[in-house]
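Single-structure report; data block below.
Left out: one protein chain. Kept in place: all the others.
Take a look at chain A:
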Amino acid sequence: MKYQECNKIVKQKAFERAIAGDEHKRSVVDSLDIESMTIEDEYSGPKLEDGKVTITFMKELMQWYKDQKKLHRKCAYQILVQVKEVLSKLSTLVETTLKEVRAVGRCVGGPGGAPWLGRGHGAQKLTGPPGLVCLPSPPPPPRVCLPGCPSSPGLSASVPPSPCPCPLPVSLHGSSRSAMTSCLSPPLCPLPTSLSGPLPLRWPLFFQTEKITVCGDTHGQFYDLLNIFELNGLPSDTNPYIFNGDFVDRGSFSVEVILTLFGFKLLYPDHFHLLRGNHETDNMNQIYGFEGEVKAKYTAQMYELFSEVFEWLPLAQCINGKVLIMHGGLFSEDGVTLDDIRKIERNRQPPDSGPMCDLLWSDPQPQNGRSVSKRGVSCQFGPDVTKAFLEENHLDYIIRSHEVKAEGYEVAHGGRCVTVFSAPNYCDQMGNKASYIHLRGSDLRPQFHQFTAVPHPDVKPMAYASTLLQLGMM
């Protein structure tokens, strides 16, 4: 009896599994023999070093792409196979911690170079909420620390120099809060001229809060992506990024964008995050240009592999248990929890409805309740839906993308639903600004940075179903 019961359950689960998703096809990876692909002598472009992505490779790759050249298919395949492996190990809900304050140990300087923290000299102890230290005026732009200035305690002096983001801890006392905000950016790392004697409390201290940059849709706008890196710095372990979906389609340089993003994912797997957008799907790629672009630049088989890789992109990310990030938005039904998201079996094309579909497709609306989406799929959700979801999951607010906004961002639902969009002058037509968001461990409120479009090379008209406006309707 018990066996029959178990069997029934197993069969039922297998059936549910089968109808729940696409058939599990054989992977393109199985039919690839990357090792035997040769790179011709004439190819002078970037190559992986010992089969690995390095910072040198990435810099060469971005320049190669800027010059409108093509990455060798072997390298593209190497990247895709490796990134598929990396992504498949992630949870559907990625959880990230931004440290509020990272204590900084000794700094270069005078004899002994006594550490400032946790030891005499009247220095503040860095436990619990940070102290009241603040610069009296907005700090100058970041400077590279001199050698020997470690960025966290316990590191030896051999740590290579790096930009030392040290926004100062903020007083959380009432009215002074707004004044403090200006001190939060940009970061600063001044060096003391002398380390002798007790430290006056109002001397700038080497505090560091972790920062992350959240970008929205980029849609194949490679030159605008390069501009983001110019403005905000290249990705690194101390300059982490989240790209919130819709990397491809519409723009004419989707291949360049996606391989650059995948390259950085491989280089900084714990500090460079990619979330899936509704355009990381077969239906969209077929119509909006990515499939056409991959087939034109490479092969149909490579597109198949891209499709498989997209299926492994996580669907949401949670920062410090407080800020939830997803491409589309919230859900068609009440009561969805973070655990429900975590449990979604995402390696498939999204279904026509349900939480996975909503995460990729939904939009906020101004009025309470839910409505049929003007997109024809998923829903529109009101401020009450957002409030309830946040409360139930102990979150502060959500960041999403998916909708072009004239200013590059929008704050809705009383600050609880933020949209960030990072494709300026979308499709060479909309004339919109774009933006990215800074979040800090010490202050999770979104800080918006806007930017405008940069020029890009003319591609042939009507290429890859993109650039509608190049000819419009003649």
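Here is the rule we go by: a residue touches a chain if its C-beta (ideal position, glycine included) is under 8 Å from a C-beta of that chain, and two chains touch if they have at least 3 such contacts; residues count from 1.
We take it that contacts and distances are computed from a predicted model.
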### Message
Considering only the chain that is not displayed, what protein name does its UniProt record carry among "Leucine carboxyl methyltransferase 1", "Cytosolic Fe-S cluster assembly factor NUBP1", "Probable ribosome biogenesis protein RLP24 isoform X1" or "t-SNARE coiled-coil homology domain-containing protein"?
### Response
"Leucine carboxyl methyltransferase 1"
### Task
Just name the one of A:Lys297, A:Arg348, A:Arg375 or A:Arg416 that touches the chain not displayed here.
A:Arg375
## Note on the structure
Touching the hidden chain, out of A:Ser31, A:Ser88, A:Asn283 or A:Asn368, is A:Asn283
### Task
May I ask you to list the residues on chain A that touch the chain which is not drawn?
278-279, 283-284, 286-289, 292, 374-377, 403-404, 426-431, 458, 461-466, 468-474
